[in-house]
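What you see is the complex with one protein chain gone and the rest in place.
So, chain A:
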Amino acid sequence: MIEIQNISKSYKEVKALNEISLKVNNGELFGLIGPDGAGKTTLLRILTTLLLPDSGSAKMDGLEVCKDFKKVRHIVGYMPGRFSLYQDLSVEENLNFFATVFGTTADENYDLIRDIYYQIEPFKKRRAGKLSGGMKQKLALSCALIHKPKILILDEPTTGVDAVSRKEFWEMLKNLQKKDITILVSTPYMDEADLCDRVALIQSGQILDIDTPTRITEKFSRRIIQVHAQNMYKLINDLRAFENTEAVYAFGQFAHFTGKNDETECNELDTYLHKLGHTNVLVEEIHPGIEDVFMHLMESHNR
């Protein structure tokens, strides 16, 4: 459905995208995962015909994004990273406006957006600027969907949205997928990767890996040991000082530890930490998550 081939794009000196190629299949929920400044927005803007790539080509449903941009604009639904609806128009007016702009009416495609729109319908007379963050996001999604696009492109839709709304939002995306819409979504949150069918890990304008979330973690052969102790700051410093340490990353309540050549065992760390006077020590080996993979890919990439 989406084919990207060797796309590069630079802003003056900064290379935002470097020879990116990837393919999104029909009906897929595809995640573009990477930190801020990785080039996600630039890539999505190229796909939505808002920017021209310096080189390379991209096809959306067989249509060239540079040459057939007019046709592409008919089949794409786009939700930019920033709330981009008219704040001084009411919920209803926004929806109707975007419906007519795309040559349709709100009633015609109401089926598609019903599940999303019914939640904000009680506030349909309210100005969009006065909605809460979660409601704004639902309205933006409704507006992006109103013309029944074949491809839906979402740029960091869950940034700045609370945990409950984020979960709800991903459920909405899953439902849309069932209605035969191909979805490409970008996010800086690694934990959202597991909700996608396939993901591309992107960093500094380059793709590190493309696969299903499970395959990505399965392919990862390193052993990750999760460590917790009372004093996290000291823990991380001590772990980094450990002779066999390759990498230590803080993951919220825990530190994720990778040993040189994966030879370090749990009990080895346990004794080491107890000797240094750590209390409440908890050491266990875990399955690596996407974030672990990402950290290591980034590390090896930078080297």
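Keep this in mind: contacts are C-beta pairs under 8 Å (C-beta built on N, C-alpha and C of every residue); 3 or more make two chains touch, one makes a residue touch a chain; residues count from 1.
Keep in mind that, in the parts below, contacts and distances are computed from a predicted model.
**Student:** Quick one: the chain not pictured, UniProt calls it what, "Transport permease protein", "histidine kinase", "Cytochrome c oxidase subunit 3" or "Phosphoribosylformylglycinamidine synthase subunit PurQ"?
**Tutor:** Matching the unshown chain against "Transport permease protein", "histidine kinase", "Cytochrome c oxidase subunit 3" or "Phosphoribosylformylglycinamidine synthase subunit PurQ" yields "Transport permease protein".
**Student:** Quick one: say which of A:93, A:115, A:262 or A:291 touches the chain that got left out.
**Tutor:** A:93
**Student:** One chain isn't shown here. Among A:2, A:17, A:38 or A:51, which residue touches it?
**Tutor:** The missing chain is touched by A:51.
**Student:** Which candidate, A:1, A:20, A:58 or A:76, sits in contact with the chain we can't see?
**Tutor:** Candidates A:1, A:20, A:58 or A:76; residue touching the omitted chain: A:76.
**Student:** In the whole complex, what residues of chain A lie against the chain that is missing from view?
**Tutor:** Interface residues of chain A facing the absent chain: 45, 48-52, 69-70, 73-74, 76, 78, 80, 82-89, 93, 96-98, 100-103, 143.
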